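Only one protein chain is missing from this complex, and each of the others stays in its spot.
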Amino acid sequence: MNELAPTPGTGSASLTEPLWKIRWKLTRRSFAQSWEIFRESRIGMIGIILIIAFGIFGALWPIMINTVWDPMVYDPVVGFDPMSMHPSPPSAAHLLGTDPIGRDILAQLMYSTGREFLLGVLSAVITVVIGTTVGTAAAYYGGLIDTVFMRIADIILLFPFIPLLVVMGSMVKLSFLPFAVIMGVLGGFGGITIILKAQALSVSVRPYIDAARVAGGSDFHIIVSHIIPNVLPLSFLYMMFSVTSAILSEATLSFFGVLNIDMSWGMMIHTADVAGYLFDFARYWWLWAPSGLAITLFCAAFYMVGRGLDEVVNPRLRKR
Amino acid sequence: MRRYVFGRVGQVILTLLIYITLVYFLLQAMPGDITMMYLSNPKIPQAAREELRSQLGLDQSLFIQYVSYMKNFFRGELGVSFSQYPKPVWDILMEKLPRTFVLFLTANILSFYIGFVLGKVIAWRRGKIIDHAATVVGITFWTAFYPLLALVVIWIFAYNLKWLPLNQFIDPRLWTAAPFTANQVFGNMVCGAAIVAIGIFLIFFYLLRGLKPSRRSRVYAWSATAALIAAVVFVAVRKGMLIYIWDITRHMILPVLTLTLINFAGTMLLMRDSMLETVQEDYVLAARAKGLPDRVVRDRYAARTALLPTVTSLVLSLASSMSGGMVTETMFSWPGLGQTLFTAALANDYPLATGALAFTGIFLLIAHFIADILYAVLDPRITYTGQSGI
Partner (left out) sequence: MDTLLRLEDLTMHYKTKAGWVQAIDGVSFSLNKGQSLGLVGESGCGKTSIAMSLMRLLPNNAKLVRGRVLFGGQDLYALSDEEIRKLRWKKIAMIFQAAMNSLNPVYSVGNQIIEAILTHEPETSEEEARERVKSLFELVGIPAERMGHYPHEYSGGMKQRAVIAMALACRPSLIIADEPTTALDVIVQDKILREIEDIRCKINMSMIYISHDVSVIAEVSDVVGVMYAGKLLELGPADDVFKKPRNPYTYSLMYAYPSILGEKHDLVTIPGEPPNLLAPPAGCRFHPRCDWATKECAKVEPVWHEIANGHYLACHNPIRTEAVKPCVEQVAATGNAQVAATGTVTEMHQVTAKGGDGNGASGSN
């Protein structure tokens, strides 16, 4: 079930090879095995392909703006095309049309992609680092630490993020990075701690942890080299789901105009909304469809990778 | 069981205290002191300021202020709204709470039920077309951009098909000559629905007990249900409320639909996974060996235990469902807690916004509590003795 557990075969090898080398080999092997399983999951692979596609799309932005596109016209925030009526439907000059104030939709979409990656990954990494640390510590030490962090998690679970951030946003308009950090921290101390603690708990009672303890391993050593590697796959899984929730929250809050973010997929729809173009929903489709689709596809991609990983972490979900 | 419930109640109260404290500090931490805003708000007449000043304990130290805030909070004195001066925040929120409650409850029960049934069916037919299709649709809804989803729903049903009214809680044209206020009707509606729900539960609980309820008790149960519903409708007609109830119901359909669409997929996907695990249990194989019909094996064996983790995650996702509820209320101008919170926040009406935030929290806390108890009822393995939460 967990590929990182010491396997009988490696005992003799340790006499001839340095420990780190064996560790590295084991890690690589377990990674290769996990990848084998992951590849079987069709949904996970679709997710990976989508993420790569988004990556390429986002990477095109600096290239386009430096070569093909005139920054005066195509800047996602301050650009303006004096040549036509706005919002203009898709044309040769603007493949996805322009928004109500004359900015190119495709440029906005591309520019935002990189930033969504940054937002999602940053907040997910914060979430997972905090969640893993706190969860393992709570499981390993128990007692007061456990109680305190679990109560905190309870309360955060109670906090409806969106209303909370709307209220906060009405006081201080959050900009991009603080928003990512807040999402990350709230996520990290929230539900993920409970889940990872449960996982760490199931590891920390396994006999080989006791063996390590008897053999005189320090707490830190045991946590880092025995418990965390076993919690990590699950952490990684929840990281994918955290990306999804961070992006969706950002989009929603941007849409309501309570964030201080100059451009994002949510902002694009917000722009169309405040200018009143969303009432004629079908006619001005290019104002909301590209960004709306991007949000859904992007979130779905990470979610699907998460589901694929689920089959790696949880063998009982596999077909056989 | 009783000890378990009491223990949980204790925890709930503790959590509530902490939560309100946090909301208070959030209020304090905001730039441009709240108290100054109170005092300098031009909408507030001079006379009221002195009263406010003493009520908030503005002259005292921070700690005293905190204590008096908490005291006031639990006395229901949440201050006065800026934007709807001089309406007390408490009154405004009490008016909105039932609407959110009904929307939230209806949509959550619906989405949980739909998610549960779909999840169980697609897991049972793993790898078939219906499984793939439902998974794709589920992921789409699960990761959809809520405001856009709401717009699509509005566009399809209200704008294009014109089946249902566009927005809001009621149709003003109908209500100008109405002998009731919308809240009266709504209150009656909620009471009626509650009576029907409890009645049906009791009827089915008492008449259809046991493994093999007789044909006769089945007939009794269904006719009793029909009679109950008929009686409630009859009362509504006698009171002359039916048409107004119908109006509110019509306005409820789209928000409920949207919120259900937002929420069902999470339950469905989870139920599917959970079920894929339980179908591998030995007792499911044993059930098949026992020659039980396929549906019985699926429903009473695989799905029944798969339900448990799904309920747990329902508890974990209540808050996010509340967030979805807020978006929905705002998009549909449904005058509930979420919409109030949102407009208050945008209007810098801090007392109302934080009051709504606090209410949302309390609301969720109670929902949590109920879901926890529900879980304990569903899982016979839970022992009620000396358990401390997680």
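As written, the chain order gives the labels A and B, with residue 1 at the start of each chain.
We adopt the following convention: a residue touches a chain if its C-beta (ideal position, glycine included) is under 8 Å from a C-beta of that chain, and two chains touch if they have at least 3 such contacts.
Nothing here was measured: the structure is a model prediction, and the numbers come from that model.
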Absent-chain contact - pick from B:133, B:286 or B:366: B:286
Contact with the hidden chain (one of B:24, B:82, B:112 or B:301): B:301
Hidden partner chain, residues of subunit B it touches: 210-212, 281-283, 285-294, 296, 300-301, 304-305, 308, 378-381
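One rule holds in what follows: only the chains that are shown with their structure count from here on.
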Centre distance in Å when subunit A and subunit B are each reduced to the mean of their C-alpha atoms: 28
Contact footprint of subunit A on subunit B as seen in their complex: 15, 18-19, 22, 26, 30-31, 126-127, 135, 139-140, 142-148, 151-152, 155, 159, 269, 273, 276-277, 280, 316, 319-320, 322-323, 326-327, 330, 338, 341-342, 345-346, 348, 350, 353-354, 356-357, 360-361, 364-365, 368, 388-390
Touch list for subunit A against partner subunit B, complex: 43, 147, 150-151, 154-155, 157-164, 166-172, 191, 194, 244-245, 248-249, 251-252, 255-256, 258, 266, 269, 273, 278, 281-282, 288, 292, 295-296, 299-300, 303-304, 307, 310, 314, 316-317, 319
